[in-house]
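Sharing a structure below in structure tokens format, with a few things to ask.
The other protein chains are all here in position, but one chain of the complex has been omitted.
Chain lettering (A, B and C) follows the sequence in which the chains are written, and residue indices restart at 1 in each chain.
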Amino acid sequence: MTAPVQPHYPHPSADDPRIMLDAQIGQYEQVPPYPPRTEREAEFYTLGDGEMFLNMGPQHPSTHGVLRVVLKINGEKVVDLDPVLGYLHRGVEKLCENSDYHHIISQIDPLEYVSSLFMEWAPVMAFEKLMDVQVPRRAEYIRVLTGELLRIASHALFQGWMALDLGGLTPILYSFIERDEIVEMLAAVTGQRMLFNYFRIGGVNGDLNHEFMSRLGDWMSRAAVQHEANIGLLNENEIFVRRMRDIGRVDRDTALRMGVTGPNIRAAGIPFDVRRAHPYSVYPELEFNVPVRGSNGGGDSLDRYLLRLDEVRESIRIIDQCLHEMPDGPVMARLPRLMRPRPGRAWAAVESPRGLFGTYVISDGTDQPFRFRIHDPSFVHLQLVGMLMKDNLIADTMAVMASLDPVMGGIDK
Amino acid sequence: MAMTPGGAETAAQAAEDSAPGGEAALVKAAPGDVSSPIIVPNTLWTSARPNSYESTAARFTHLRELEHSDLMLSDTARWGQLEVIPTKADLIIDLIRMNSLWPLLSGLACCAIEMMSAATSKNDMDRWGMFPFRASPRQADVLIVAGTLTTKMAGPLVRLWEQMPEPKWCVAMGDCTCSGGRYKRSYSTIEGIDRVMPVDVYVPGCPPRPEGLIYGMMKLGQLVKERRGHWPEHPIGPNVPQDV
Amino acid sequence: MDRTLRTRLAAKLADRLTGPIRQRHDQTEIRIRPADLIEVMRVLHDDPELEFVILADLAGVDTGDTMQVVYHLWSNKTPDWLRVIAEGLPRGDPRAPSLTGLWPGAEWMEREAYDMLGIVFEGNRDLRRIYMPPDYKSFPLRKDFYLPDDSARGPGGGVRHVEEPYAPLAATTRSIRRTVKA
Partner (left out) sequence: MTAITRSLGNVSTVGKVVIPLLVLILVVGPLVTVLLATVIGPWVVGVANSNLGILRFVVAITGILLFSIPAAFIIIYMELKVIAYMNLRVGPNRVLPAGAAHSVIAGLKVLTKEDFSPTSADKTVFTWAPVMVFLTAVMTFMVIPFGPGLVGAPLNIGLLYLFAVGGMTVVGLLLAGWSSFNKYSLLGGLRSAAQVVSYEIPLTLSVVGLILLAGTLSIDSIARQQAGWVWDWFVFRQPLGALIFFIAGVAEANRTPFDLTEADSEIVAGFATEYSGMRFGFLFFAEYVNVFIMSALIVTMFFGAWNAPVDINAVLGFFHLAPFWVYLQPGELGLGLLLVIAVAPLLVTLALSAPVYLLRDSMPAWKALVVGFILFNLLVIGALGLAAYIDWDWVAGLVWFMLKAFIFVFVFVWMRGTFPRVRIDQLMGFAWKWLLPAALLNLFITAFAIVILKSAGIH
């Protein structure tokens, strides 16, 4: 079979009348270059008096990846905005439908690259439901332990990014120190720094080892103190607090209707945490609080920021309990290599650092899922930005977007 | 029904989940039925503003044309007429460039986190003068493509590359950018960014450790010094002969 | 498994259900017609005995001959996840009512289902492609959209025609088998 020959095309825009006209006029402002297809698009792409479009991204320092946001601004004020996604759409769902069940764990791993263990956790749980697998208790404890460690790393990065988006240079470097320690710790047990590929159907891939435990011991001995120090770095900064207070307020009803989950809904005053609302793994046996912030009017960016710091405290508690209560035993259930679950459907959700991360699997009896659906919390949260940003300033867009903590890998799948 | 139902409860379910059997249900994909093909390469490679270079249309739109032109054969392809400047001055300029490689602050996916990690306290990229991540492509020297490149992002990325002033270099970080990596089979990714832009250094790994990126950047510095202003040997696009 | 939920659901929605209420592990599943979707959801959301306030997920499913829209709901009143399947959307022209009136947050998930599977949600005021480029024509998650096999592309294939649905011969042997089965 011969490979398709790449034909040589003439320069398509050499005599393109539209571009010629643009060159004469000297402007390229036709956004979008096609007639609007929906009501919302028509509304958005109509400029009012004194308004202009500002295109942020896909490469922009503060869009957390390759998000593109089209802002309609009037001076410094944001009138409306339209997030454009898909610049990181890797087709994970389709790929998962074409991989066997073990393989999916590695396909879905890079989805939300900041907290990839949770991306493994949900499908693994769904498959276990589908195949009626009982997971050893030690494996469940290890999952909780590593997951909570990664939650701390993720929230540490959030703190740094928040500061970076508000113009502070230093906190991001401090939070990366924390994150690097945790990630190296996990690399000692999983073998990878970011995309761990550690959870397996029916357990985890390998028991905890000596290096992990010694690193963890070192870290735990000062984690709580270090956390309080990191809090002090930013929370006592007047500029920082003033930039976030009363910005991007989400009230309770909006949070529910918009499908907000995770820290963002808890910052709006609703104690919805999948670990408590729909307990999984060994979370029912562990003691921890579900921190809630936000007054009656809902929560603003500062609440969302502070709530994540509270969560780190709780996570340290959980890790401590895990270390003390972890039983001995196997870390993998005995399973066949080739898995062909019975036809059926399963849904599993975990509480990732960003909220409810769910997977929905339909099996048709083969060794590959018939349908594999990923629900990512950042995807839902990003919708809020359009609602929250109206009549705020451009600089607030960054504060609000950072406080919602979206990760583009998860949003775009 | 080729599928064997697993149990009494799931029998009805399986019947609903899957389509009725037979060849008739197979939807044949005819050329124009579902879609008409989109040709990716040229939309990627044509400049969005053809006249952006000092109001004159570009002489070349593809690097492949450049390769066959006389320009590529002479030393002047990149630096212009340098006959007056002695060779050693050229080396000194390269030494200067080698020690001040400002990357563009642009990350695509997972690798971007490790790229940031390479710049932070533990692995301090700043030691080699690689730190000030410039937010504007106009002031950057190196484009570190960190993460999966999708077909939708390819256009903007090439545009970023075009917006960077010469001399510029490109580092492909991670498996996805080098070859497609674990998303090679997907319908919306590009199998390696060398299909759309020239690459100087490949840093494999999924993702590579920050030390790996730093090593790649140091290799780039070495290349800058040794290559003395020449383009890499390989052109853009598939570099396998068409008869294979 | 929450047996009381089953009775409650059966009492409230008896005439709307198109199939039996199934329960497995921590999930309860009901099946309805797309035409009843909004009314059923309203009951589920508003009824003080049910109060499914959180829409956890919205997924489109292509079963090969019909389409489904699957919703996952959470309520404080039951330990189960509730799965609502609106089934029987014709594959040629799948249409379902939009839930954006009840949950505005469903807007993007509906856009995603439209982008990936071509399901049109009537009432969604922003139903355009969300992931793929605006000029993209096909729907990747449909079962007749084949991922190419690695060997089907020669090593010098170059930038492939990303959107061309491969004829079954060029597609993965496995996906052909499955489609033929189905």
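Everything below uses one rule, namely that a residue touches a chain if its C-beta (ideal position, glycine included) is under 8 Å from a C-beta of that chain, and two chains touch if they have at least 3 such contacts.
Keep in mind that this is a model prediction, so the values were computed, not measured.
For the omitted chain, the shown partners it touches in the full complex are A, B. Touching the chain that is not shown, out of A:164, A:208 or A:223: A:164 (per the contact rule at the top). Looking at A:47, A:177 or A:387, the residue that reaches the missing chain in the full complex is A:177. In the full complex, the hidden chain is touched by chain A at residues 23, 26-27, 52, 54-55, 60-62, 76, 163-170, 173-174, 177, 237, 239-240, 242-243, 393-398. On the side of chain B, touch with the chain left out of the figure occurs at residues 49, 51-55, 83-84, 93, 96-97, 99-100, 102, 105, 120-121, 124, 126-129, 131-132, 134-136, 138-139, 141, 165-167.
The rule we apply is simple: only the chains that are shown with their structure count from here on.
Under the stated contact rule, the graph of chain-to-chain touches is complete, every pair of chains being in contact. More contacting C-beta pairs link the chains of A-B than the other of the two pairs A-B and B-C.
With each centre defined as the average position of its C-alpha atoms, the distance from chain A to chain B rounds to 25 Å. Touching of two or more other chains is recorded for residues 3, 13, 17-18, 39, 41, 152, 185-188, 237-238, 240, 242, 244 of chain B.
Among all residues of chain A, those that touch two or more other chains are 2-3, 6, 86, 89, 91, 94-95, 98, 344-345, 362, 364. Contacts from chain C toward chain A in the complex involve residues 24-27, 29, 53-57, 59, 61-62, 70, 72, 74, 76, 79, 81, 83, 102-109, 112, 116, 125-134, 140-141, 145, 147, 153-161, 172, 174-175, 178, 182.
Against chain B, the residues of chain A that register as touching in their complex are 2-3, 5-9, 11-14, 19, 23, 28, 58-61, 65-66, 86-92, 94-95, 98, 106-107, 110, 113-114, 157, 172-174, 176-177, 179-180, 193-195, 342-345, 362, 364-365, 370, 408-409. Partner chain C is touched in their complex by these residues of chain A: 1-4, 6, 32, 34, 37-41, 85-86, 89, 91, 93-95, 97-98, 129, 256-261, 272, 277-278, 344-347, 349, 356, 358, 360, 362, 364, 366, 368, 371, 373, 375, 379-380, 382-383, 412-413.
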